[in-house]
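Sending over a structure as structure tokens; questions will come in a sec.
Complex shown without one protein chain; remaining protein chains in place.
Here is chain A:
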Amino acid sequence: MSVDTATVKKVASLARIAISDSDAERLAPELNNILGWIEQLSEVDTSSVEPTTAVIPNTLRLREDVVTEGKQRDAILQNAPQGEHGFFTVPKVVE
């Protein structure tokens, strides 16, 4: 499996990270080097093995369906880069 610059750009776009053409050219061999090394996992016979879901046996708990915390609008907005009228604000998404 070889990653070319077009694949790097596609993956970066999926990850929502802007990269330049020169970034993509630099990253392609780097990622290939790492992925080539990871490739050795394919030699392990795992045909009768279940994938790990939890390292320490633990059951997910249920709690009462009640409000435990709330009414913290201003605290939640406190670190927002931009907020108005008690909301997070973003560039216009609907024309």
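By our rule, a contact is a pair of C-beta atoms (placed from the backbone, for glycine too) under 8 Å apart; a residue touches a chain by one contact, two chains touch by 3 or more; residues count from 1.
Quick note on the criterion: contacts and distances are computed from a predicted model.
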Chain excluded from display, named as in UniProt, from "NADH-quinone oxidoreductase subunit L", "ABC transporter ATP-binding protein", "Glutamyl-tRNA(Gln) amidotransferase subunit A" or "ANTAR domain-containing protein": "Glutamyl-tRNA(Gln) amidotransferase subunit A"
Positions on chain A where the hidden chain makes contact: 3, 7-8, 11-19, 27, 30-31, 33-35, 37-42, 44, 46, 49-56, 58, 60-61, 63, 72, 75-76, 78-82, 88, 90-93
